[in-house]
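Removed: one protein chain of the complex. Kept in place: all other protein chains.
Which chain is which? They are A, B and C, in the order written, and residues in each are numbered from 1.
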Amino acid sequence: MDTIEIGGTKRARRGYTFDEVAIAPSRRTRDPQGVSTSWNIDAYPFKLPFIAAPMDSIVSPQSAQVLSELGMLATLNVEGLWGRYEDPTALLAEIASMPVDRATQRLQEIYAAAPVNPDLVVQRIAELKNAGITVAVAVSPQATAVLAPVVAKAGADLVVIRGTTVSAEHVTAAGEPLNLKQFIYDLDAPVIVGGCATYQAALHLMRTGAAGVLVGFGGTSDSTSSDVLGVRVPMASAIADVAAARRDYLDESGGRYVHVIADGGLGRSGDIVKAFACGADAAMLGSVLARATDAPGNGAHWGAEAWHPHLPRGKRNTLEQSGTFAEVLHGPSVQADGTMNIAGALRKAMATTGYSDLKEFQRVEMVIG
Amino acid sequence: MDTIEIGGTKRARRGYTFDEVAIAPSRRTRDPQGVSTSWNIDAYPFKLPFIAAPMDSIVSPQSAQVLSELGMLATLNVEGLWGRYEDPTALLAEIASMPVDRATQRLQEIYAAAPVNPDLVVQRIAELKNAGITVAVAVSPQATAVLAPVVAKAGADLVVIRGTTVSAEHVTAAGEPLNLKQFIYDLDAPVIVGGCATYQAALHLMRTGAAGVLVGFGGTSDSTSSDVLGVRVPMASAIADVAAARRDYLDESGGRYVHVIADGGLGRSGDIVKAFACGADAAMLGSVLARATDAPGNGAHWGAEAWHPHLPRGKRNTLEQSGTFAEVLHGPSVQADGTMNIAGALRKAMATTGYSDLKEFQRVEMVIG
Amino acid sequence: MDTIEIGGTKRARRGYTFDEVAIAPSRRTRDPQGVSTSWNIDAYPFKLPFIAAPMDSIVSPQSAQVLSELGMLATLNVEGLWGRYEDPTALLAEIASMPVDRATQRLQEIYAAAPVNPDLVVQRIAELKNAGITVAVAVSPQATAVLAPVVAKAGADLVVIRGTTVSAEHVTAAGEPLNLKQFIYDLDAPVIVGGCATYQAALHLMRTGAAGVLVGFGGTSDSTSSDVLGVRVPMASAIADVAAARRDYLDESGGRYVHVIADGGLGRSGDIVKAFACGADAAMLGSVLARATDAPGNGAHWGAEAWHPHLPRGKRNTLEQSGTFAEVLHGPSVQADGTMNIAGALRKAMATTGYSDLKEFQRVEMVIG
Partner (left out) sequence: MDTIEIGGTKRARRGYTFDEVAIAPSRRTRDPQGVSTSWNIDAYPFKLPFIAAPMDSIVSPQSAQVLSELGMLATLNVEGLWGRYEDPTALLAEIASMPVDRATQRLQEIYAAAPVNPDLVVQRIAELKNAGITVAVAVSPQATAVLAPVVAKAGADLVVIRGTTVSAEHVTAAGEPLNLKQFIYDLDAPVIVGGCATYQAALHLMRTGAAGVLVGFGGTSDSTSSDVLGVRVPMASAIADVAAARRDYLDESGGRYVHVIADGGLGRSGDIVKAFACGADAAMLGSVLARATDAPGNGAHWGAEAWHPHLPRGKRNTLEQSGTFAEVLHGPSVQADGTMNIAGALRKAMATTGYSDLKEFQRVEMVIG
């Protein structure tokens, strides 16, 4: 990014959003059938480079199984409704139907009414393991010290530590801060951690031993971090910066390849394509999956920021439902707006620019404007 | 285009859309009557530098004749309804009237229900030839190997190979890829080929022996390639880049002038003017012609991407009808919005900036902002 | 303006609109009462640096008198309704009330039905002279050779030659082109001529002996030149460029100061302020005056482009009426949107930035963004 003077001595880098960039087909094309979208992290291979975001509107024990069978990884938020309630089905229905002006307050009530139950967390992981799928669960940075060992011991294959911002050097006055490096070293499961948005922040997270870092702070349709906190991530630039950290850390570590996972702003297949073009290895998906008719959110979509008791920074949105998870991922599409057949769209984009795998596609030519 | 850092090591070129640029009158003016808009490609001269896009909403065997008599070239898509149905009149009416939420799916059904019929293709070309007009037909890159020889043998004067992206080096796992250079050399008709959007892609297409290249990927009002594939073409910059390839190839080939044909984003006469200002030799027109009261689309407009069976990337749009083809092209205009008398508008733009022919007009001064 | 590459070898200058710039108050302020907005051109002094545009919606023989009494110059278009009809009052009422979808066509009919009548033109000038005001009349470039001597002989104090673009070097196949320099030399009245938008065009117009040049091509609320012709003028940059031509011509001519008159995009008092800040000596006003309750347009507003028989490039707009000409110019204002008390706003803007006359105010600090 170029550095620009805001005024006085204050300088800032110029970042670009997905909307501002595009990929540019050039001299070579290819058949979509000859394109691979396969991805693997640690010992786990996937046909699709997508991860379902740990949001109650997307991932339940049931939908995790459906999504896994369709070729991708799903992440259950163990601090969500399934970690608090034995059967949250009725609450999910209520959330989808509540009037917009009452939604934030009612979300706060629902999540505050039942604390996270470690026994329930262990039980959820057992349900997922019984289904025979790769089990990924998410915890917040605040609860990591307590919950991450629980979920690792319960047999989670991957642990995702996901918050608005997660840093390698958290400062706290209340007791000892979490030493993320030691913690990851001690944990019995590979860790994906984030969000982050800069080269420096990503490099420090990579040095903790994480298998993957999340770029961005989640959410677009559902997040209001910009209005509330003044935080905004120009996703195209952030991914490209973190990809540069991946390359430098690969050299520094003598060969550890830390996966760069785009997390936020991926509402259309075109955005997902651009994330890979900027250097992502995988994409954590939110609203595009919440549109599925078999998503647990019943057409509603919200993240963990939306139920914060004192400072909510997201909304319960209602999305137009487009088709089943299977149709959203693999088509056929009957919507020409980037919300269906996203795997097919990614393959077509790779084919139309002549690339046959995702790693190569990170070199695709791009245009601004 | 200037090269800008997106982030890390990822760079992109800054491209400009028609909306961002304008022509700037300067020290000389001229009478519109003293201005020529004539254009010729291969042995075919035209009074107007416009080509009707191969879309069922614009070109039928009948409308091709009307448009030819008005001074321009029309391209029939032989893979469209007229190559699939003996008489698609009722289907055209149905498409124009179907509700918006069902449109994509019904388009998919209509085009899937009847495969392209080579006999019908031959018959359509005979109808056009009987009308005594210059016959141009379009085929998709996928069908080129099979259909292009058929249409050339049937007597087509010009063959247009048009797809989202067409490259000189297509890679396929299914059998031998089409060697475009050999193919064009063997074919008995001059070929126009595209879309492309970069200097490199255009240069390679020019080297295949094409008589003209299409710049852009078609469509604006009707295309959603940006949402679905992440592909977007800043048309003003793309045309200027391809015009540079034309100049370099002219030198490299010792005198072959390959025509640069703008294809996409030309919804108003002002956009068409800017395309020539950026270096185009001709303009392939879509929505502006679909607005004609005698267009076969009956006020509806859609392209080949809209009926793709798995990944549609365009919509069936409904446009306000403005006047007959004759009025759209030659006026008089009763709409002050750039949708009527587009030939008059082009002449007026050339006159007001002091140029007398299209080749000179490519040098007109422009402004950004 | 900075020069930017659009693509290939095509370059363009980056221009700025009024919306993109603003004036920046700095270390000195002043009482509005101590500020002068006086302006004079040739032998004619005015309290206000405003010229009413030659549009039938603004200037009639009656309103010209009202505007003059309020301190400004008004320009009658002798090719408008008052040069065609003995009493166009009923037509003005009809134009104001006709439905929007019929407006363009009906305007074309009304102006085509009666040709310009030279006797009527002479009579209108007599009416204006009898009122004892400075008489300015406008003619189109096409009619200049015929009408300008008529109006000069009839006693017009100032002749305005105003068209979309007026150049010093017009090329015509139909007979001898107008030699503007000789023509102005021979004419018995000072001439204001335009529009133009570049340094070069302005410099050439200045060399014809004009007393003032119009910058811009008129209209904003009413013009669609951008949609139809691809012509657009970033007004802030155009004025600054033409002001540079004024300075260079002043030197080249050994002291002739040619007035730079902003003409277009001046819909709010804030825009007018910015025009002076960019270097204008006076401002030709359109829509802001058409809002007056005593304007002849009765709340409607249109320019000469709107009634072009073949290629109309403007619309009949309806504006919210804000107050009388006196209130629009001198207040008091009861609208906080820049449509009333525009002289007061200009004085306040000059005072708040510490300047006491218009020539000094051209040096005011500005900001982009």
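Going forward, a contact is a pair of C-beta atoms (placed from the backbone, for glycine too) under 8 Å apart; a residue touches a chain by one contact, two chains touch by 3 or more.
A quick note: this is a predicted structure, and the numbers were derived from the prediction, not measured.
For the omitted chain, the shown partners it touches in the full complex are A, C.
Interface note: of A:P99, A:G254 or A:P309, the residue touching the hidden chain in the full complex is A:P309.
Screening C:A43, C:A90, C:A174 or C:I368 against the full complex identifies C:I368 as the residue touching the chain left out.
Contact with the omitted chain, checked across A:Q105, A:N130 or A:Q182, is made by A:Q105.
The chain not shown here touches chain A at positions 1, 4-17, 20, 104-105, 108, 141, 164-174, 196-198, 200-201, 203-204, 217, 224-234, 237, 305-306, 309-315. One chain is missing from the display, and on chain C it is touched by residues 1-2, 15-16, 18, 21-31, 33-34, 199, 236-245, 247, 268-274, 277-279, 331-338, 341, 344-345, 348-349, 352-354, 356, 365-369.
The rule is short, and it goes like this: only the chains that are shown with their structure count from here on.
Considering every other chain in turn, none proves to be in contact with both chain B and chain C.
A rotation of 90° superposes the C-alpha trace of chain A on that of chain B, rounded to the nearest 5.
Of all the chains shown, the one with its CA centroid nearest the global CA centroid is B.
In whole angstrom, the spacing between the mean C-alpha positions of chain A and chain C is 57.
Not a single residue in chain C touches at least two other chains.
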